[in-house]
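Missing here is one protein chain; the remaining ones are kept as they sit in the complex.
Think of it as A and B in the order they're written, each chain with its own count starting at 1.
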Amino acid sequence: MTDRIPAVTADVLEPVRVTGRPANIWTDTARVILRQRSAQAGVAILGLLLFLAIFADIVAPFGPTQDLRYGDTPERIARLTPPCVHLLGCATTNPQHLFGVDGNFFDVFSRVVHGTRISLFIGFVTVGFAIVLGTLIGAVAGYAGGWVDNVLMRLMDVVLSFPALILAIAIVTVIGSGIIQAQLAIGIVAIPIYARVMRASVLSIKERDYVTASRALGESSRGILARRILPNALTPLIVQGTLGIGGAVLEVAALSFLGLGAQPPLAEWGSMIGQNRNFIFNAPHLIIFPGIALSLTVLGFNLLGDGMRDALDPRLNR
Amino acid sequence: MIVALGLVVAACGGGGVSASPSGSGVSSEVPSEQPFESSGTFEPMAYPEEPAECGFEGDADHGPYAGEFSQIRAIDETTVEFELCYPDVSFLQKIAFSSFAILDTASLENDMENHRVLARPNGTGPFMITEWQRGDHITMVRNPNYWGEAPSFETLIFRWSVDSAQRFVELQAGAVDGIDNPGPEDFAAIEGDSAFALFPREGLNTFYVGFNNNPQIEGYDNSTNPFADQAVRQAVAMGIDRQQIVDNFYPPGSEVASHFTPCAITFACVGDPWYEFDAEAAQAMLADAGYPDGFSTTIHLRDVVRGYLPNPTQVATEIQTQLRENLNIEASIDVQESGTYIDNADAGALDGIHLLGWGADYPDMTNFLDYHFGGGASAQFGDKFDDLVEVLQVGATSTEDADREAAYVEANNLIREYVPMVPIAHGGSATAFQADVENAHSSPLSNEQFAGMVPGDRDQLVWMQNAEPIGLYCADESDGESLRACEQINESLYAYEVGGTAAEPALATECTTNEDGTLWTCTLRDDVTFHNGARLDANDVVLSYAVQWDLEHPLHIGRDGSFTYFSALFGGFLNNPPAEE
Partner (left out) sequence: MLRFILRRLLLSIPVLLGVILLVFVLARVIPSDPCRAALQERATDEICEAFNARYGLDEPLPTQFVQYIGQVLTFDLGSSIRYNRPVSEIIFERLPLTMELTIMALLFASVFGILLGIVSAARRNSPTDVVTMVVANIGVSTPVFVLGLILAWLFAVVLRDTPIALPPSGRLTSGIDIRSIPEVWGITDLQGPLRAILDFVSNMYIFCALITGQWGAFLDALKHMVLPMVALGTIPLAIIARMTRSSLLDVMGLDYIRTARAKGLGQRAVMLRHGLRNALLPVVTIIGLQLGLLLSGAVLTETIFNLAGMGKTITEAIQGRDYLVVQGLTIVIAVVYLVINLAVDVSYGFLDPRIRLR
């Protein structure tokens, strides 16, 4: 079942390996990527989100779990008040809440903004975890070959034999609900993808001249893996990883939606949607705004990932 | 109040019937005025053949028996006697419960082992099961031979959805005639729309904020536990604005709890009412107790919607906010999976604060107080309070109302003083129906009866509740969703009045007790047939109880074999396995 995941293989690194000037590899690569229109859009969206995440405390008028009835300027406001934007004709006598108020007297806009921080963190950590473990497994399997390869990759097949969400639900039920546990579960489920990418890279590079040469020169296996093979497998991993972040954010949100991930009152979008799904008909703003934020984040990573793949993969280069 | 009525009716019976020894004479000579078709010889059954030994302490073969029944026996075709080990003031309330429905002997014998009884119980009720499309709906049709007033419509359909929003939309779309538990936020919309009618349901339940004064957690240092200090518990009791919680998060019809037990239950609200909210006084008390700057703790809960807690996470968040704003107590929220949570609560492993509640099984004080604070209670609140345990014992065993009342005055005051928990609310709920459904109602025990309703000019009534019934042999069911479905097809000797809690005769025309309350004699209706056409007789009653009661009965199978309500209400099973060495 080697071709299940539309994996990016080591081939994609060919056009970017700007030999001789290792210092400029990254800037050159970035330039190539940014020539893609989708990558530009992705970078723009992610830039905005990153800005919101960093400056959440300044952008958001309230804290993510600040009860509007208390604090320095207590407001007399009803639960589930729909959005009120003064510029759009909402009476200025009413307090302004761009995205409305939720069931706990929290300002939804502030929660959505603070949620950016959490979701970006979730995306990077989850995929980072999966990449590290996946790379390790894939590298060992690819380099060692034989029964080690067989056992490891069959193990990966086992993990891949489940629909991702169902396996993640089972794992979270075992280790308990929570945002960390949800990331762990989604991370584990994603490992095989990176293991396969890494293994494919290793297999395609292993027999190349410069690797054979290093081996002939007496370099140790570990050294070859770390110094020769890993750097060259990095590009496909990063492309796959960028595409994977969007998916990871989505899947963690799905667990939170089911009540197995982030626990209230944490301002995590999936959990906000799940907790308020019974209000979809009388206070849809509780669902729609976190929903848009979630889609936008995933969109950003997908566009950037697509752009990278298109830029780095000659077969799709147009 | 209504409950009291039921109890009075029970007490009025007086010792009319003397215990006739079982098996004496074959009562095949049915009095001729009884309109029985000749049903062959009737051999009255007694179970067990020799009365069970009350308070049996156990021997090599069997464990101890502390249950309520000594023997259940048929006297003739329409007379059953229950010989008890001790008097039981709530006997009629208990036998009216839907777990003790009477099923046909032949179908119990034939359908138990192959589990058919779980899907197609052969009862006597106004509706008969015709189809159970698992996961989707249950279809019942009217019982043409029903002894009571036959339903006015042909088909009754049960559907379910866990989302209140979805239930409401189905009602709005006209796809269903009635729904259970509309979301609190939708009450206003339903009441404001002339197409629908809302039927608020009084809350026979309690939601409370519990404390553990001595958590059973390995390595836990109880000297650092602020809740080991009664003064801290009292301060929190005073520092939570319960009115805010009820106003904001509970549907109309809910009440702030004045006592642990809802006031509709006799003796529930005797003694002093709960503390008034006073944030300043509470802060002062907390400071006196050594916590001028508050402390940090954890709020444990499970995210499970119940009548007593319609919105768990929002209420938890609200309590978190209030603790912070009113008392400087910083609480983190810990949501646990439901089963694990109950496990931990029972084991006393929840430190800090935990949110739980209780809904009435049968409307009596013992069902609320004894379960939580009595001698047999779990370690949920930590160390028990001995004087409270004692006084509850008095309340449960006295037969005189005055004695019971005195005991419960003291019990309620002790609870107020010790504050093992803060009772927050009795959560109201509701049902909502299309406005043209006549006789629509809600029942405080959640056992709505659809047989008497008239769904406009339609020939079917569609009901949408929270969840799918698990099984329809309700002797072995304990969830309200299953019980409600059972109540349409099966009947017990007594029944709760429609829309109320009083027990009134159903399959029995009456049950009377002797002077010391240890023998109950029930006379059955003589015009009842089961769905399969068989006649109801006294032996059906004996067997229906015996299969639940006796662990060694070959038909003691059920769905998972727990028969929870029998042991909970009647004190335990017969023929327990011997205690292990």
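What we mean here is this: contacts are C-beta pairs under 8 Å (C-beta built on N, C-alpha and C of every residue); 3 or more make two chains touch, one makes a residue touch a chain.
Predicted model only: the values in this text are computed from it and were never measured.
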Omitted-chain contact residue, chosen from A:39, A:139 or A:169: A:169
Contact residue for the chain not shown (choose from A:179, A:193, A:250 or A:267): A:250
Missing-partner contacts on chain A, residue numbers: 1-4, 6, 38, 154-155, 157-158, 161-166, 169-171, 173-174, 176, 246, 250, 253-254, 257-258, 270, 273-274, 277, 280-281, 284, 287-288, 291, 294-296, 298-299, 302-303, 316, 318
Absent chain, residues of chain B that touch it: 115, 118, 134-137, 155, 157, 159, 161-163, 166, 169-170, 172-173, 175-176, 337-340, 342-343, 346, 356, 358, 460, 462, 468, 470-471, 478, 559-562, 564, 567-568, 577
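Just so we're on the same page, only the chains that are shown with their structure count from here on.
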Rounded Å distance between chain A and chain B, as computed from the means of their C-alpha atoms: 48
Chain A partner contacts - residues on chain B that touch it in the complex: 163-165, 168-169, 183, 185-186, 189, 248-249, 303, 311, 313-314, 316-318, 320-321, 325, 333-337
Interface residues, chain A side, partner chain B - complex: 65, 67, 70, 79-80, 103-104, 173, 176-177, 259, 263-265, 275, 277-283
